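In this view, the complex is presented without one of its protein chains, the others remaining in place.
After this line comes chain A, so read on.
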Amino acid sequence: MNKTVNNKAWWLVLPVFLMVAFNALVPLMTVVNYSIQETFGNNEFFWSGTTWFEQILHDDQFHASLKRQIIFTGLILLIEIPLGLAIALCMPRKGPWVSVCLVLVALPLLVPWNVVGSMWNIMALPDIGLLGKGINALGIHYNYTRQPISAWFTVVLMDVWHWTSLVVLLCYAGLVAIPDAYYQAAKVDGAKPWAVFRYIQLPKLKHVLTIAILLRFMDSFMIYTEVIVLTGGGPGSTTKFLSIDLVQKALGGFDLGPAAAFSIVYFLIILFLSWLFYTLMMREEAK
């Protein structure tokens, strides 16, 4: 039988292709373009090979902000994941308080990034802010615009306030989905609360926790707005994370070549670490 050759169907894919091209491929290729060429304006480009990449990979500033970024992301994951899980475990499963709790928990997620930054900026001011003044009143010297430790404390606290809710909601959804029979069987088997958590709740939450960790990792690794509004990367450059460093390079210095190389390295780090997290957490599944 002769097969009719008709490739007209490819046209149906065109709109999607164009959309993907304009929102992903074209911008990405522009960045790639800048990262391997040198330009002095007038749309004139000169081949520069891997120069910018080498420069970025040997750049002390990049190393410093990458280190800060890893410490920050590590810290907030260590705080937000267990805290979110703990809050979800304490929330009621049924009754009128369920919706009250859910709304209260979801509120921080509804606040725009820059507003979160401004809120904490004002609240943490040592002379007029509730938090800042309160801490100083306890006798602790606190000033987030001057002391790196105060600044870090504020940035981490702000992120925990803003994003723990996401972990709570994901874990809560996972917990509610566990059938009652599991808890009943555990009671009959004489399991203590810790065993219920360790052998029923935690395994059943594995998938939502993986998602929560991945989302929190990616978001916190790209954090920009809240920090720029709160501390602007300071004092000095003690809270200058990767995205702040990148923006300063690209827009502040107009070093488009190194900035483009920076972006690509940044992107690859996120991609690699996400893959690593995912593979590690799903390793058991494959067995």
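Operating definition for what follows: contacts are C-beta pairs under 8 Å (C-beta built on N, C-alpha and C of every residue); 3 or more make two chains touch, one makes a residue touch a chain; residues count from 1.
Just so it is clear, contacts and distances are computed from a predicted model.
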Identity of the absent chain, which is to be given by its UniProt protein name, from "Metalloprotease PmbA", "ABC transporter ATP-binding protein", "Lactate utilization protein" or "Transglutaminase-like putative cysteine protease": "ABC transporter ATP-binding protein"
Residue of A:89, A:175 or A:191 in touch with the missing chain, whole complex considered: A:191
Residue in contact with the excluded chain [from A:113, A:182, A:197 or A:277]: A:182
For chain A, the residues touching the chain missing from this view: 179, 181-182, 184-185, 187-192, 195, 199-200, 203-204, 284, 287
